[in-house]
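Shown here: the complex without one of its protein chains, the others still in place.
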Amino acid sequence: MQDKTLDVRIWRGQGPDDGGRFVDYTVPRLDSQTVLDVVTHVQRVLDPTLSYRFACRVGMCGSCAMSVNGQARWTCRTHVAKVVGGDGDVLEIAPLANLPVVKDLATDMTGFFDKWARARGQFQGAQTRQDDFARVSPATPERQAADAGIECIGCGVCYGSCDVVQWRPDFLGPAALNRAWTLVNDVRDTARTERLRAVAGDAGCHSCHTQGSCTERCPKGIAPTLAIAGLKRTVARAAVKGEL
Amino acid sequence: MRRNDHRAHGHPSWWAFWLHRVSGLLLALFLPLHFLALGQALRGPGALEGFLRFADAPLVKLAEWGLVTLLALHLTGGVRLLLIEFGRASDLRKNWIAGGIGVAFATGLAFALSLLS
Partner (left out) sequence: MPGAALRDAVAQARRWYWQRISAMVLALCVVLHLAGMVWAVRGGLSAAEILSRTQGNLLFAGFYTVFVLACAVHVPIGLVSIAREWWRWSPMAAAWFARIVTAALLLLGLRAVWGVYAPGA
């Protein structure tokens, strides 16, 4: 029985001010091996100083998002066989792009969630527990638009894939804008005007150039590009009517 | 922080964006020259004719074909964007990218055939 091996390059860095560099490791190559398996093996067997994040390891929480061969992915849901072709190929693992690096493969997601808040990504309702349930038909266009985006778990893959986030540091990003769109379409929400104001402008929806990297990479199949297109229409209509 | 490189760009929508932006930039650079050339007519038909004979050079004809194709590409890419932004597209319409490129090159071909006739 021959033991196959896999060459891996993992980005190592001490913090946001450390330039960082790639370090080579060799791990056993197994059938049905995920990238997270590889990272875990390195940390447990080869180098305990490697820092990385994961939680559920079954594709539900989004904590293990990293850059694999230059593309943002959930490492627990990425089989090595899918991203490494022949035997000589190297697997490159780096932290998500567009986020400050805490250490090695762990990024600081503070800015990502701050932008979520700045985009007014919180529901604001007017009813209390004394009121009757709100009745919202799932078949209405608004509810369908909202439902298309509410499965987002804030993993950061879209944000890490977006060039506009890289070019405009203030840009709220696909996840925050997608969340805002689901709330704009929530008929129970009462903060519509503030939310539309929050997502307008250079930092908001109008800076999206429909590159579609977010939609391409989202592990939940959400299309932030289309949510942002919806925001563009809605904000423009409100601006023209003087409602902003 | 880490930055994305070409490996994150390897999908049709991104290339459609890049093509749309670069074609727009090149057309924007060309447009003033186009206006200046036509404005030559203000100096009399002789001046305009002089420019057109300069434009007979094969290299210029090639550039004209290029510009027509770029304009058609920018147009079809732009129509796709308008449909995504104002329509009710359910995805990124990648098939429209292919169709748009096809229409653009067909336009360029029609122009080339006219030039050669």
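When the chains are written out, they are named A and B in that same order, and each has its own residue count from 1.
The criterion applied here is as follows: a residue touches a chain if its C-beta (ideal position, glycine included) is under 8 Å from a C-beta of that chain, and two chains touch if they have at least 3 such contacts.
Treat the numbers as computed from the prediction; the structure is a model and nothing was measured.
**Q** Out of A:A72, A:A106 or A:V164, which is the one that touches the chain we can't see?
**A** Reading the full complex, the residue touching the unseen chain is A:V164.
**Q** Tell me which stretches of chain B touch the chain missing from the display.
**A** Contact residues on chain B toward the absent chain are 21, 24-25, 28, 31-32, 34-46, 48-49, 52, 55-56, 68, 71-72, 75, 78-79, 81-82, 85-86, 107, 110-111, 114-115, 117.
**Q** List the chain A residues touching the unshown chain?
**A** 164, 167-168, 194, 197-198, 200-202, 204, 206-207, 209, 232, 235-236, 238-240, 244
Note that only the chains that are shown with their structure count from here on.
**Q** Go ahead and note the Å separation of the Cα centroids belonging to chain A and chain B.
**A** Each chain's C-alpha centroid was found; their separation is 34 Å.
**Q** How about chain B: which of its residues touch chain A in the complex?
**A** Chain B residues touching chain A: 1-9, 11, 13-14, 17, 21, 81, 84-86, 89-92.
**Q** Which stretch or stretches of chain A touch chain B in the complex?
**A** Those residues of chain A that touch chain B are 11, 16, 67, 69-72, 94-101, 107, 160-161, 163, 166, 209-213, 215-216, 223, 225-226, 229, 232-233.
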